[in-house]
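A short worksheet on the structure shown next.
Heads up, one of the protein chains got dropped from this complex, but the rest are sitting where they should.
Note that the chains are named A and B in the order they appear, and that numbering of residues resets to 1 at the start of each chain.
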Amino acid sequence: MDWTRKDLLDLQSLSAEEILTVLDTARQFKAVGERKIKKVPALRGKTVVNLFVEPSTRTRISFELAEQRLSADCINFTAEASSLRKGETLADTARNLEALNADFIVIRHKAAGAPHLLGRVLNAHVVNAGDGAHEHPTQGLLDLFTIREKKGSFEGLRVTILGDILYSRVARSDIWGLQKLGARVTLCGPPTLVPPVFTELGCRVTPRLEEAIADADVINLLRIQHERQRKGMFPGLGEYTSLFGINQERLRMTKPDAIIMHPGPINRGVEVDSEVADGERSVILEQVTNGLAIRMAVLYLLNGGHVPPAEVN
Amino acid sequence: MDWTRKDLLDLQSLSAEEILTVLDTARQFKAVGERKIKKVPALRGKTVVNLFVEPSTRTRISFELAEQRLSADCINFTAEASSLRKGETLADTARNLEALNADFIVIRHKAAGAPHLLGRVLNAHVVNAGDGAHEHPTQGLLDLFTIREKKGSFEGLRVTILGDILYSRVARSDIWGLQKLGARVTLCGPPTLVPPVFTELGCRVTPRLEEAIADADVINLLRIQHERQRKGMFPGLGEYTSLFGINQERLRMTKPDAIIMHPGPINRGVEVDSEVADGERSVILEQVTNGLAIRMAVLYLLNGGHVPPAEVN
Partner (left out) sequence: MDWTRKDLLDLQSLSAEEILTVLDTARQFKAVGERKIKKVPALRGKTVVNLFVEPSTRTRISFELAEQRLSADCINFTAEASSLRKGETLADTARNLEALNADFIVIRHKAAGAPHLLGRVLNAHVVNAGDGAHEHPTQGLLDLFTIREKKGSFEGLRVTILGDILYSRVARSDIWGLQKLGARVTLCGPPTLVPPVFTELGCRVTPRLEEAIADADVINLLRIQHERQRKGMFPGLGEYTSLFGINQERLRMTKPDAIIMHPGPINRGVEVDSEVADGERSVILEQVTNGLAIRMAVLYLLNGGHVPPAEVN
């Protein structure tokens, strides 16, 4: 299929076919990362602004490398030193970037919906790099890519997401994507962080770890953001680990071919033990590699690139 | 004419002919920004260091994009993490950058005259990106470019600059440039910020808004830098707005084809209302687009580029 959307804002509004188009395109770009010369000219002379109003190193670097490998010119605009601090509105900042002929705005923002606002007021392509607790669509896509690579297809696949679901944009993007592609999703964690309302999205919700991991093909461990955890919602770190941390013993309760995912950065000894994180069931570092391919694919498709990508071959 | 200066330090020392050469060259580069591939090879293999000792996002990004579109290699050197904080003098920092074979130093500094100092001690080309309350020549040039684009010529044109003239480097560069090209300049604002001494530069000075805007072809609203406004010199924000803020009602007191300019970032509801800022008389976003073209033109000319630019066509 041809890609027709101007922006990548969320997975909720994408069709299964659109998601699969991104995954197929990313497969081509993953091969570029394994070449001696990791560069294609697809976005030469295009300008990408990375507008990271909420700090991020990992996602920003992944986007920045994706842009460089597509030969785009890229500019980093971070919150710290920005005119946003001089009281300028986000829409004005974005209009100014567009006036500089920016072709793409990659935005991370603490307010859910900020990328959608920009998508409406700008002609430039907008990519959501994480908006509040709403969505993180390129993370969702890289998770889907990794799962398909390991498991072949999504139909009937059981995926368990563990941790702070309530405040996780990664969980939301994963849920939308997985369900559109036919997987069954289980959510598990402390009841304060995994409220029953998620059953309305079609997920199974349980506070019992054993139940959540027993039949899972994929176990996705969310990062415990203990540096910004809400008091009163979250048990102590030690209690979380004793109830939900994945160690070797608990890994033995899972299906022998279940894979362990994590969006990173991992807290070793909290949500996952080192033995598990570094073990053969872990695909955590492959997720990082796949994230770069997904971001190249997204920028390529938004730019009007052909499917399959001619420039890659 | 051929360009012969090593540096761009101010508009005060440029001739009308030199200013027009920059504007003519920028017209060519503006077209580059509208292409699919927004890149020319004019500065390939040249190194530009953006030495922003005073923070700035907007101007730095404009320069950085100009450099990338000219295919230069560019390095950002900001005050926060710099050896300047280890007690190194500015001249030593600059000599070190030159020892790295930097071809251009783009400098923003809070001390008036800092770019001139560097221009004297370095062989590298120096571009003033704003020095204290002295000058901001690329902003002056982009204002002139925008005015010429909208009004055709400067002869007899009436330009009113509104706001904190005393501490504005933008105002100073505008005044020098406009007068050299034959425009008549009116300055208006609170008397503490628009002292009568400016009449000695040939400007009309008035604290009465109605008088200042009645016959103006161009109205340039300076940003109220309320985050660093001097106590005792400045009325409250509300008082400033009630006396000098431009809203729809006051816009009706102007000539029907008068244009509204602003160097940005704008304070909506302070020096300008949203209706005016986003209205059809506003050229604020075009100024941003033109700023990129001006900066490309300046770097191109300093580098010894031909006039008209061969590489652009």
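We adopt the following convention: a residue touches a chain if its C-beta (ideal position, glycine included) is under 8 Å from a C-beta of that chain, and two chains touch if they have at least 3 such contacts.
Small disclaimer: the values here were computed from a predicted structure and weren't measured.
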item: Options A:I61, A:A111 or A:M253, residue touching the unrepresented chain; value: A:I61
item: Contact partner of the left-out chain, one of A:G182, A:P195, A:G236 or A:P265; value: A:P265
item: Touching residues on subunit B - with respect to the absent chain; value: 44-47, 49, 73, 75, 77, 81-83, 86-89, 92-93, 95-101
item: Absent chain, residues of subunit A that touch it; value: 33-39, 55-58, 61-62, 64-65, 68-69, 78, 227, 264-268, 285-286, 288-289, 292
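We take it that only the chains that are shown with their structure count from here on.
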item: Cα superposition angle of subunit A on its copy subunit B, in degrees to the nearest 5; value: 120
item: Distance from the mean Cα position of subunit B to that of subunit A, given in whole angstrom; value: 40
